[in-house]
Structure formats: C-alpha cells, structure tokens
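Note that one protein chain of the assembly has been removed; the remaining protein chains are unaltered in position.
Moving on, here comes subunit A:
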Amino acid sequence: MSTSLSGPGSATQAPGREPVRSGLPRKSRTARNHAPITATGLVVKVVLLGLVAGIAIWAAFPLIEAEHWIGLGILAVTTAVLFYLYLGRRHIPAKYLVPGTIFLIAFQVFPVLYTASTAFTNFGDGHRGSKQDAIVAIQTSSVKQVPGSTEYSLSIATKGDDPATGALVFLLSDPKTKEVFAGDAGGLRKLDPGQVEASSLTGKVTAADGYTVLNIGQASVRSKEITDLIVPTSGGAIRSNGLTRAYEGKAVRAYDAGCDCVKDTETGKTWTADAKSGAFVAADGERLTQGWKVNVGLKNFSRVLTDPNISRPFFGTLLWNFAFAIGSTGLTFLLGMAIALALHSPRMKGTNLYRVLLILPYAMPSFAMLLVWRDMFNTDFGLVNNLFGLGVDWFGQAWSARAAVLLVQLWLGYPYMFLVATGALQAIPRELTEATSVDGASPWQSFRSVTLPLLLVALSPLLIASFAYNFNNINAIWLTTEGGPFPADNPTNGATDLLITYTYRLAFGAQGAEFGMAAAVSIFIFAIVATVSAISFRRTRKQEEVYS
C-alpha cells in the first residue's frame, strides 16, 4: 500500500491544484456523516471561488455595456450555483461533475441544439437573416446611378492595420462640402476632420485614425469585394465606381408594406412576399435571390427520404460507411491488441524501444500524414507503385480506393489501440494469468477466458467511441480520396464517400450553403450512430457493472 503511494504516481498529483500536504493530522474521530474540513481544502476552495468571482465580474461589464440582460442573468445564476455548491457540504457528486459539465453545456450541447434547431428552417445562402435584412439587401443591390447623384472621391481603407484581410471601409469625401465619411455595409458615419488627412487638391483622404488606406496595388487585389460593398443610406446607397470614385444612387426596387411586396419602379414588376418559403416571388414564379429565414417544418427531413437525388445513393453510402467504421475500428484493434500481447511479457527485452518506435505513427500529425499517404498512392510517382513496380491507379477504382483508405486508417489507428491495450494489460493483475497457467490452461485458453474479457471490460466503451468517431471521420476521406472515385453518371456520390462527406458536398458544395439541409442530414447520421451504440452498449452491459 505504502509503496504504491510513494510510487511514480505521487509526482503527477495534479500539480498546482491540491498541494500534497505532508504530515496530515489524521484525526481518528468517528466519521459520522462528514469528515473534518482540512486547512488545505479550505484554502484551495477560497482561492478557486475567488477566481470564479473575479472572472464573473470581468465578464459582466461587457454584458452590461451591451445591455445583454439574458447573458448577464445566466452568468449570475451560474456563479451563484457554483458558490452554493462548493460552500455547502451536500451534493458531493455534483462537486465533481459540475466543472466539466459547464464547459460541456456551453460549447457542446448548446451548439448541437442550435444546429438541430436549424434543421427545421431554410437557413442557408439567400436565407440568412430576417425579412428586414432581406429588404435592405434587395433595395441596396438595385441601386443605380441616376442624373444628379452625389459623387464622392473615394479612398479604400481597412479597419485595423492589415491591408490583406481587414474589413473594408470606404472613406468618402464630398467635393462640395469637404465633409468626410466612413462607410461600410453597416451604414455611413461622419468623421471628425481632426482625425483625417486629405489631399488639398482633390479632397481625397490619404490617412485616417484607426484605418489603413490601401494603395492601388493592395486595393486591386480585393477589387471583387470592393465592387460588392454597398453602403446603405437614407435615400438609396453608395457604390464604388472604379477605385477612386463613388456615387450615391437611387434604389430601383422598393418595398411596399401595403401589399407586402417589392416593386421595380422601372419595369413595374412586383414580387410578393411568400412567408412559407421565405422569399419574394413574382406572379410568373421568378423569385428574388435575397430571402429570409423561415420555419419549414419537416421539409428538410422529407427531402432526404423522398428526393431521388439524395435518397438513392443514401443507402449505398450508408453500407460503405458501416464497413469503413467497423473495418477501421476492428482492424486497428486486432492489430494493436496482437502486438500489445506479443510485447507484453516479463521476459521481453527492449520493449521500451519497440514501444517508442511503434507509437511514432501516432505521434506524427495525422492530417499531414493523410496527405502524405495520398501522395504515396499517386499513380505516376507514388511510393507504393514505385516500390512494387506497379502502375495501379489506386484511387481510380472503387475497391482499390476503399482498400487503400482502410490501410491508411490501419496505419494511423493501430498505435492508439496498441497503447490503450498495453495500458489495460498492465492493469490486469498478473496473479490471474499466473493462476490459470498453474491450473494447466494453455496460453490461448487463458487469453480467451481471462485476458480478453478483462481487456474488453476496460476497452469496450473506447471501441464504441472509436466506431462513432470513424463513422464520421471526415478527415480520413476528405484529405485522401475526397470521396472519389465517382461513377460517370453521378458526380455527387463517390465510392469512398461517408455520409458526412456526402452531406458536406450536398450542403456546402457548388449549389451554395444549405445549413438547414445539412443539419437535417446530420440528425439522421446522429440517429444512426446513437442507435448502433445503444445496441452495443446493451450487449456489453452484461459484462461490466456500469449501472450497478
């Protein structure tokens, strides 16, 4: 007992969290309901709660400033609950669970629920914001230069000091009044003359506090963004005309609240708002590209099942997806466990060396190695073809591509299984296996009836988790085959596509972002993985006392 406590573990005793106290006065009072409060515990508690209070106060000021009362309420309640929990002596399990759970709720549960809620909407390109946003976008994009429009001399600038990526701003000076404005998609703002340096000849702004004025070269790199930038004003909007001039034009299309429609003042055509699809639709069926986000109910889900372009390849992909996840998990586990068993022997010498070398594939950055493997399978100068003198187009045929992907997964994944299997093997008391050999069991018998069941007890949650991870392993496919090879008649669904890469291509591909659709398919994926895991858990439940 004492040897194990002074062993290697004592050095890893969560440094900085709970200093090890030597000579702890063990009061031998009869422990009734509560053990005594220790001085160290009290100090740690006070310091940590003080830290919590400090962070809460720091976080509160911006919330108050932004008048974000819901956020402030959540912050106050969370802090109060933490204080109540750790100052009291009850709710001991919660004291251990709450720290991780707070992060889990804020950064995992909330995004997932948020995503799930978008599955019932048409959220995506053209349907991003509110109806009001859509109306503003329609009006500003229809701006045309008309006789009598105000002309400005224009300087392109960015917020902050990075000309390549900073947010673009138009610095506009009115040649008549010499007033200077800064304008972006949020609107127009007058600038204090003291903050601005302008050319006395043309009135063009050459420098302004807080902005970086771009030269012609820097601006022309971003000319597409500059053309797309429209500054809304009360009477219309300001657009650029080249890189040095801008004009305030009039909106040709205007929203009429009376008929809830958009009218084109030049052609007289009207588009009426359709609350079901979240778009303005004309009598002839033409719809404006700028729509708004509306609830579409189960439409996204029914589309997955009924739209032949989506549902037809769904089941083939599903089958390969299972084969890929089971193959990746199973092969890596078998190989990793086999090698761990082979090296796990008291008489083995040099196991440390083997371990260091074997673990190297896992120590290498996997995203980089996936790309390296892709090049090793290259037809013309790939290493695999070079070494064996072959000319196989590995990623060009369905089955060789699938085999190649699984081989890459095996290489990347088996050191992990080797590592955890070694850890689990070391946790199995040697007395057990020794006892079986004393009783005359063969190594295979002792493996089957003692080692393997104990290994599976420790590793089955991990195997299920590995299955779930590989089921959605987007990197493994996206960085190697990109889902290919594709059949000639269907460029959207390849032989190695997983559901998640297939969804990704459907939702974020050439047709533009369809987040609502993507969320619906990801709920399908989630349901499949969760069902499979729940079933396998019921089976493993008998082996371990998880719920005891």
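Quick note on the criterion: a contact is a pair of C-beta atoms (placed from the backbone, for glycine too) under 8 Å apart; a residue touches a chain by one contact, two chains touch by 3 or more; residues count from 1.
The rule is simple: contacts and distances are computed from a predicted model.
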item	value
Per UniProt record, name of the chain withheld from view ["Carbamoyl phosphate synthase small chain", "Sugar ABC transporter permease", "NADH-quinone oxidoreductase subunit J" or "Methylamine dehydrogenase (amicyanin)"]	"Sugar ABC transporter permease"
Residue touching the undisplayed chain, where the options are A:51, A:77 or A:106	A:106
Identified contact with the non-displayed chain, of A:138, A:231 or A:500	A:500
Residues of subunit A (touch criterion as defined above) contacting the omitted chain	1-5, 7-10, 12-14, 17-18, 20, 24, 26-29, 31, 35-38, 41, 59, 62-63, 66, 68, 71, 92-93, 96-97, 99-101, 103-104, 106-112, 114-115, 118, 162, 165, 338-339, 342-343, 345-350, 352, 354-369, 371-373, 375-376, 381, 383, 386-387, 411, 415-416, 419-420, 422-423, 426-427, 429-431, 457-459, 461-462, 464-465, 468-469, 472, 474-475, 500, 503-504, 515, 518-519, 522, 525-526, 529-530, 533, 537, 544-547
